[in-house]
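Input: a single structure, listed below in structure tokens.
Missing here is one protein chain; the remaining ones are kept as they sit in the complex.
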């Protein structure tokens, strides 16, 4: 058996000792483990952002990877802690809704590893998740380390259902380049659009074509492209779209197709 | 022999080449080494902060780990460089007092690896520590790589000795969540308190109970808990205690027990 990779997605920041304590405990519990940071700069308690960041990267890792998440209002008397398996990957974290935003896939198996309010300390990533991560890394089945439960706690995302000639979506993430990432998929765009001409409506402006690369337009020009995840991005070649197009997180994006 | 883990605690930051140069040299000197960052965002020359960060995490790592520290006014004609062993872990760095703040434990063995003012360059972590780290990783004894010395250079921390009904301590660290970490231990609290009622005195306010988790109080409420290291923390559930309670680094914290 190859040693699995453990990834870490947290809001712990990079200055304090939290990440180091967690990694030290993982190295001590799982000899030879490879640990990979997803991000520790998730905004405090921002489970949407954490879901976006992990959601855009987990599936790149080899099957068998264990994704440990320490973000959000947790520990809490309201949330239990869970481990689950999805497409050959394992996830461990608080059942606070974050995982329901991660993917359109459904988990194959979910177990509760710590009931709500039963955390032994204020640092469950260290005191609860590490031993269960070690168990999974050692090849234990989820059923043998926790109590099976049915579904993930769900966070409802506002979803705009496509009409015949219009797709509505929102800006769900703004990356550090200022690119505006929406929740509109290439699949939806193709299915509604059927190769018709279209306008992606911006404030007092519009985009009428899909680029493949940022540099397909001149420096400083706006563009739209489907990123590596097949998600619509509004960007400016070598510029900050969020500032120049005056669009914020959760702004509504409309694509109108020619009738 | 398993390959040891080398941890890095520095004030080098994450933008420049310093950390990468150090890691490259370690990979070149120690085939197959695992390198783990403790933190590179220690404030420049802040040995108290470095001692706190490493002090809260080193013991989580497996025995045999080598903890390399590059923080503080070093190299300097005033400080020598040392390696020492404590509870099965190895430490390498400048003997500038930082290590005396790390733990209440005493080292089992200390050796000087470079006399004061004898550093060959302005980058001793690279030019002095790497070869000695490689020596320790290869299984060499401390005695065979340096000159035995007696004690660590000591930095005196102001210590408030407990009275019959009062514990005084200070805020020694503020983490990135704004939690106020003190130097008051759970052991001291239990020994002086003997289960009596108490008041942790804040500015115009007090806390009268110990929580186990941040979420044991309502969002926005203040709380006190003993963290994973058994150290008293003053916090606000999902808020910034340092701002809301108007307490700064080195502020005095008093706990008064009922007579």
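Letters A and B name the chains as they come in the text, with residue numbers starting at 1 for each one.
Methods note: a contact is a pair of C-beta atoms (placed from the backbone, for glycine too) under 8 Å apart; a residue touches a chain by one contact, two chains touch by 3 or more.
From a predicted model like this one, the values you see are computed outputs, not experimental measurements.
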For the chain that's not shown, point to the residue among A:22, A:38 or A:152 touching it. A:38
Contacting the left-out chain in the complete assembly, out of B:126, B:153 or B:199: B:126
Could you tell which one of A:27, A:52, A:189 or A:257 touches the chain left off the display? A:52
Residue numbers in subunit B that touch the chain omitted from display: 12-25, 27-28, 31-32, 35, 44-45, 73-78, 119-123, 126-127
Where subunit A meets the chain that is not shown, the residues are 2, 5, 7, 14, 34, 36-42, 52-62, 65, 175-177, 211-216, 219, 225, 227-228, 233, 238
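Assume only the chains that are shown with their structure count from here on.
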Angle, in degrees to the nearest 5, of the Cα rotation that carries subunit A onto subunit B: 120
How big is the gap, in whole Å, between where the Cα atoms of subunit A centre and where those of subunit B centre? 33
